[in-house]
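Accompanying notes for the structure given below.
With one protein chain removed, the remaining protein chains of the complex are shown where they sit.
Moving on to chain A:
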Amino acid sequence: MAEEILLSARGLTKRFGDLTAVDGVDFAVHKGESFGFLGPNGAGKSSTMRMVGAVSPVTAGELRIFGQDPATHGPQIRARLGVVPQQDQLDQELTVEENMWVYGRYFGLSRAQVRERAVELLAFAQLTERAKDRVEPLSGGMKRRLTIARALISTPEMLLLDEPTTGLDPQARHLLWDRLFRLKRQGVTLILTTHYMDEAEQLCDRLVVMDHGRIVAEGSPQALIRQHSTREVLELRFDADDHAEFGTKIAGIGQRIEVLPDRLLVYAEDGDEAAAGVHDRGIQPLSSLVRRSTLEDVFLHLTGRTLVD
């Protein structure tokens, strides 16, 4: 398939003084794809996104966006991007629609164009009723939707979303996911960061797992799970402060056992069979639960740490 590459990075590095926030990462994103960066706090997701957004200078390595170098073509690149930063950057004192209009003007759109687009996009973001209200009293989810609507005012080809749903309740997250799906269907390339595995599984065709500024794995969510985890996981909780001792008692059951402070994870193709094995050894957990493997398990396996603490 001769897919057009919109974004490519080779050895991309970002340093702040002595601190290396992004440590030589490689990735490429095709047109129409939705691509994710999954990683814990401080992994370097936002630093990467800001370089991709052509606002943060690259320390080392090569970065091309729409085939152009952000160091020399920043404004040209940014004209074609929509950016949803980690922190909403709205004027809280202006109204919802004023925030839209003002932002559209930064892209050189006419007054008539920004007004027309604002009506469409506020409907898209389910904010039409609040168009004339000040931003400040809006809920977090509404502000997030406004930030996304605003990023779309210039009809971007590529949308960068830095933790689009952090801090939102489940209902608001699902509404946002639905909106992002629609954009994807319209051919917008989505690049997002998240530390929610379910979000990554829902939204990303392909993702990279980042840790300490490095990419530790790459692939589709299903491929990553297949590659780095088992089909099912048995979660066991015991009435004990230290779960490690139970870890040794059940050694040999399943393919792999992870000991967490509050539970044991037994990785197995068949979780029920593993649970039966535990029972056969006469061990009585407080609770036992069989579930499918997720990206969380992939992350745990790759880094030895949980994603969201």
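Operating definition for what follows: a residue touches a chain if its C-beta (ideal position, glycine included) is under 8 Å from a C-beta of that chain, and two chains touch if they have at least 3 such contacts; residues count from 1.
Convention: contacts and distances are computed from a predicted model.
Per its UniProt record, the hidden chain corresponds to "Transport permease protein" from the list "Acetolactate synthase", "Nitrate reductase catalytic subunit", "Cytochrome b" or "Transport permease protein".
The omitted chain makes contact with just one of the residues A:E157, A:D198 or A:D270: A:E157. The chain that is not drawn here is touched, among residues A:L109, A:I191 or A:M210, by A:L109.
Touching the omitted chain from chain A are residues 16, 53, 55-57, 66, 74-76, 78-81, 83, 85, 87, 89-94, 98, 102-103, 105-109, 113, 117, 154-155, 157, 187.
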